[in-house]
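Only a single protein chain was left out; the remaining protein chains are all shown in position.
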Amino acid sequence: MSQRFRLPSGGHVDRSKRLSFTFDGRAYDGHHGDTLAAALLANGVRLVGRSFKYHRPRGIFSAGAEEPNALVELRDGARREPNTRATVAELFDGLAATSQNHRGSLAFDWMAVNGLLAPWLGAGFYYKTFMWPASFWERVYEPMIRKAAGLGRASGLPDPDHYEAAHAHCDVLVVGAGAAGLAAARAAGATGARVILAEQDFLLGGDLLNEPGLEVWRQESIAALEAMPEVTLLPRTTVFGFYDQGVLGAVERVADHLPQPPAHTARQRYWTIRAKEVVLATGAHERIIAFPGNDRPGVMLAGAARTYARRYGVRAGETAALFATQDAAYDAAFALAEAGTRIAAIIDPRGDSAAMQRAREAGFTVKPGCVVTGTVGGNALRGVEIGAVGSGGRGDAVPADVLMVSGGWNPAVHLASMSGSALSWDEALLAFVPGAASQHERSAGACRGVNGIGAAAADGAAAGQAAAVAAGFAAAPAITLPEAPAPDHRPYELWEVKGRGKAFVDIQDDVTANDIRLAHREGYSHIEHAKRYTTHAMGTDQGKVGGLVGAAVLAEAREEPVAKVGLPRFRPYTSPVAWGAIAGGEVGQHFQPVRRTALHGVHEALGAVWMDAGIWKRPAYYPKAGDADAWASVKREARAVRERVGVCDVSTLGKIVVEGPDAATFLDRVYANTFSTLQVGRARYGLMLREDGIVFDDGTTTRLGHDRFFVTTTTAQAGPVMQHLEFHLASAWPDLDVSLASVTDQWAAMSIAGPKAREVVAAVVTGLDVSNEAFPFMAVADCLATGVPARLFRISFSGELAYEIAMPAGYAAQVWRAVLAAGAPHGIEPYGVEALGLLRIEKGHVAGSELNGQTTAQDLGLGRMLKKKGDFIGRVLAQRPGMTDPSRPRLVGLRSVDPARQIRAGCHLIVDGRSQGWISSATQSVVDPGWIGLGLLRDGETHIGSVIVAANPLMGEEVPVKVVSPHGYDAENLRVRA
Amino acid sequence: MSAPEPVHPLAGVARGRHGAAGDAPLRVSFPARDIVQVMVRRGQDAALAAAMRTAFGIDAPGPGHTASGSGVTAIWIQPGQWLLTAPRTTEGALAVRAAEAFSTCAAVADQSHGRTTIAVSGASAREALSRGCRIDLHPRAFGPGRAASTPIAQIGCLVHQTDAAPSFELTVFSTLAEPFLHWLLEAGAPFGVEIA
Amino acid sequence: MLRIPCPHCGARDEVEFIYRGDATVTRPGPDGDVGAFHDYLYLRRNPRGWQVEWWQHNGGCRTFLKVLRHTVTHEVRAVATATETLEVPGA
């Protein structure tokens, strides 16, 4: 189809570049520089969508980000993007768009019957009905409502594109690159300040793009800015929010104007901008007037029609009428007339004005003292009904296929409001303007009610310079400013033309003036209540074109001034923001970094099955050919430890060097047991409480020297323990001379456990006598392992004779290989976290699932560790009655009576039909085959020996278990001391 | 017995070109470093400063700064704490030197294996870093001889600018070096990355 | 977004810091009883207005700082090191 409505010349489109696109499957052409909306209009496409509730036909309403109607599904497949505003979507070759929210076709949407039911579907109707019968709500009404909800369809497929974050700092951020913004950026840039100019449009210029006479100044300004090394221009970048301390968020649409992002290019870039000073130059949004039929395709904002003519070289229709309340809108009529559209009538409630006279001189029919009382047509506008102001009745119809409406201009105060500024009412403009700034910010140009390009530019230049000066720069010579007369923007106060038929205040969500009045009648009279009751201003445009009109209708109903009624609170986002952009690169596999021990590659080569431990990856187990299942692997590994020897990577444990003259004193205060008595070269198990007396962490601590300790923490608590220590040093005991160094990454460590551990260690380690006499349980010493400086610990978690060797991480692989080689004759096996868990449960050692932030030392049978003398964290509050209550659940061992029946962590322990505890850890035993576990059970000791039930109703399991001592395996610790 | 060479945490990374083609790629390398953390004892600031001057010829740098002397660079990391870094020699050598120099005035912890340094250089370095680095690296705010710790892509990173090219040395926890490098490759992909 | 001026590192984004409670409560000494520890650990003024708070610059220099911050406007008016004192305006 030809571009029937395209002008032969003019505007900012490149007619030499033809782009083809489809809308609802039909092929059309447009040009480089078009938005989808401009190209659709150029092809005479008027009907582009359906409204939310009544499914009324809708056309293109605006030429910018404020668009409430022309929402389409852009692209297809996994790249489908619902609710895309055709008015900002840049045309590219091959673009495919689909209309949304209709059943049947766009032209014949049978959901439009909702419109007939409108008397019963008014604001909030659902709150007052659908209650009977009660069960119908869930089964009938609610599914019905939910099915009807929403606008566009999500693809449901993973987004194939990627996004990136960017961080910026500047002296002056200028938002908006209209006359005011360009001038502000130039004036600020001239001082040498670092300036960022962000503009949501793909062209800089704002309203200048509609002023061919000022094109020279626009280009000169852009060239000047491009020549300034400290100025960054960010077109296609929407500043979406103004946050605390001068931080603003923005999204740059890097590749949305391309069929798909080129290789290595993000689709969008999410900017966090920290600005010393901000100049808001965001312009103004033209507003609607509520009159019956004000939503019919063909009705559009006057400024939009002007923009289509001047910027895109597109006539919005053959015959136009203008309905305006101020002079500034008249330029639309002139622009369309220049473009060859017939001006059927200018309808203006005012008596006379300068613009009216010019219009008459130009030969237009002007209807002063008149308003539009209705529109004629079906899916497209055919005529406009005109009546005298206040006459109420239906007037004469004038044929027109486009009705340009302008109820005045609302300064785009969104960002100013978000920054914390109160808004103030401008009685001349009948609109809210920014009040006193609350952050380092100023508004300039149309967004603070300074209208006319010349005036806006001058205002912007002043603001830009003031901002730079406030940021510490010396003022620079003035920049040249464009000269242009300012049309009068002060409107006649007309918010609504009352009459028969729906007059919309929110055309996306189908909120009518009557809905607002109904809300008021029912007591939802505050603007925030009315908003929520009617959904006014809650659509994707957030009330940009009709928000104030709804407020004015409410004001009239309340018999109060609009200024008093106010607007609903402004919030991020000024325009909807792609989810992926804010998510950035930290998604999917990269949601959080993967932390790897130095032995990661070694485990991988061994075929480890991984498990997550916080952000660490740890080997769960190492499957081998012949293992029937995972349990077989785990048991094989555990059996190797019990019977021979195994090696396990324990590098993830937190390691902290505590050093200084007060190190021992400090450890005595942060641990529940004593460390000052520990000998150099010895390790001790330690228990750390929180201040509330609950167990926080455990681990072994070694005294390396009189003033030097090596503390280990559990993997999960490494970070929190470090912070806990730092906090108490800073806040409670600043007098202690202690330094803390995290050496978690410096040292890799492996545990070598099993009856043959000594042989293996002896073969790997030099410079140390590892006999039981010379190197007993809990001994620690430096040594060489495969020639590498290392440290050997005689400690055991498994309950077997065991050592830990720690070595600088870069040597871990070679030591590991040496250990495997030395262990080969003994049948050594690497074992993973699962086998580690099995071994410690058999042995009755507590771990994370018992140290779960709810248990006390007594609960875990560790009450004896609490020292009797001296202050330590948790000492006092551990004595509260609820903490020492003898009936608290206590640690017990559990054994499935039928060895074949599985018990699981998370089962409850049932005594006399009531839950008296739960299973915290469960596994299969290798020393005495069958399912075993640890649990916390009320009056645990008294139940030892009895059989109770482990209940797992979620999985339909009830398993008899015998309560046993948690320390069944080698209770005398003979093996670890062997 | 002389110790064999340790395995570098990024040993497995493919060298050569990553990301887009282009003539101003980000140049990335993994210099082997000895790194030692020095923590002053209470009231020993003057003694430490003197020891640093005597042993290393360095005037202990203040917050945000680094200073070099005789092949060793001191980077301020916390009040009373510095990292000493030097090209790698033999295992533990720098730590031993430091322990001797500061025996009475500071605690010393060898971090040569615990920290991994990634050097980044090139005209696009600042822009690439801004894809995750939240601090201002503009010449007016940062520069050669400056250093700052800041999280990048959820990973703690010590950013140290070494020259005006600009070149940076990024020091991260060794166990997180690999995901950090992944981030850097993504950030640099639009410019191209050349790993030496 | 909060930007907290660390006395050592300069102004940094809030992500580099961890909030760690009201800095005006102090841990009772060795003689503190359950009541004293209860009040220290649990009771909070929780003012709507200025508050002196602990923040750790854990992503930067790791020090614990006292920060005078307004809980409605989020303005940060003063930052001090752990051993310095900060007064709440009008308190």
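Per-chain numbering from 1; labels A, B and C assigned in written order.
Here, contacts are C-beta pairs under 8 Å (C-beta built on N, C-alpha and C of every residue); 3 or more make two chains touch, one makes a residue touch a chain.
We adopt the following convention: contacts and distances are computed from a predicted model.
**Student:** Can you work out the missing subunit's protein name as recorded in UniProt? Choose among "Peptide/nickel transport system permease protein", "Amino acid ABC transporter ATP-binding protein", "Sarcosine oxidase subunit beta" or "2-oxoglutarate oxidoreductase subunit KorA".
**Tutor:** "Sarcosine oxidase subunit beta"
**Student:** Counting contacts across the entire complex, name the shown chains the missing chain touches.
**Tutor:** So, taking every chain into account, the missing one touches A, C.
**Student:** With the missing chain put back, one of A:G94, A:G150, A:G213 or A:G607 would touch it. Which one?
**Tutor:** Of all options in A:G94, A:G150, A:G213 or A:G607, contact with the hidden chain holds for A:G150.
**Student:** Can you work out which residue in A:S20, A:S438, A:N952 or A:N973 touches the chain that's missing from view?
**Tutor:** Selected residue, touching the omitted chain: A:N952.
**Student:** Among A:R342, A:H590 or A:H967, single out the residue that touches the unshown chain.
**Tutor:** Spelled out, the listed residue whose C-beta touches the missing chain is A:H590.
**Student:** Given the full complex, what residues of chain C touch the hidden partner chain?
**Tutor:** Touching the missing chain: residues 1-2, 13-15, 18-22, 34-35, 38, 41-48, 51, 53, 69, 71-74.
**Student:** Even though one chain is hidden, which residues of chain A still touch it in the full complex?
**Tutor:** Here the touching residues of chain A are 52, 79-83, 119-120, 122, 125-132, 134, 137-138, 142, 145-147, 149-159, 161, 163, 165, 241, 243-244, 247, 249, 272, 514, 518, 521-524, 526, 528-529, 532-533, 535, 538-540, 542, 571-573, 576-580, 582-584, 586-592, 594, 611-612, 690-694, 696, 848-849, 852-854, 877, 880-884, 904-908, 910, 915, 918, 920, 951-955.
Simple rule for what comes next: only the chains that are shown with their structure count from here on.
**Student:** Going by the touch criterion at the top, tell me which pair is linked by more C-beta contacts: B-C or A-C.
**Tutor:** Result: the pair with more contacts is A-C.
**Student:** Centroid from C-alpha atoms only, then distance chain B to chain C, rounded to Å. What do you get?
**Tutor:** Measuring from centre to centre gives 31 Å for this pair.
**Student:** Report, in whole Å, the distance between the mean C-alpha point of chain A and the mean C-alpha point of chain C.
**Tutor:** Going by mean C-alpha positions, chain A sits 27 Å from chain C.
**Student:** Multi-chain contacts in chain A: which residues touch at least two other chains?
**Tutor:** Residues 272, 274 of chain A touch two or more partner chains.
**Student:** Quick one: which residues in chain B touch 2 or more of the other chains?
**Tutor:** Where chain B meets two or more other chains at a single residue, that happens at 134-135.
**Student:** Please give the residue numbers of chain B that touch chain A in the complex, ascending.
**Tutor:** 1-9, 12, 19-20, 37, 39-42, 81, 91-92, 107, 109-115, 130-136, 138, 140-141, 153-155, 173-176, 178-180, 182-183, 186-187, 189-190
**Student:** Residue numbers of chain B touching chain C in their complex, please.
**Tutor:** Per the touch definition, chain B meets chain C at residues 63-64, 77-79, 134-135, 148-151, 156.
**Student:** Could you please specify the touching residues of chain A with respect to chain B in the complex?
**Tutor:** Contact set of chain A toward chain B: 164-169, 194, 263-266, 272, 274, 585-586, 590, 592-598, 601, 616, 651, 657, 659-661, 708, 737, 739, 741-748, 784, 787-789, 808-814.
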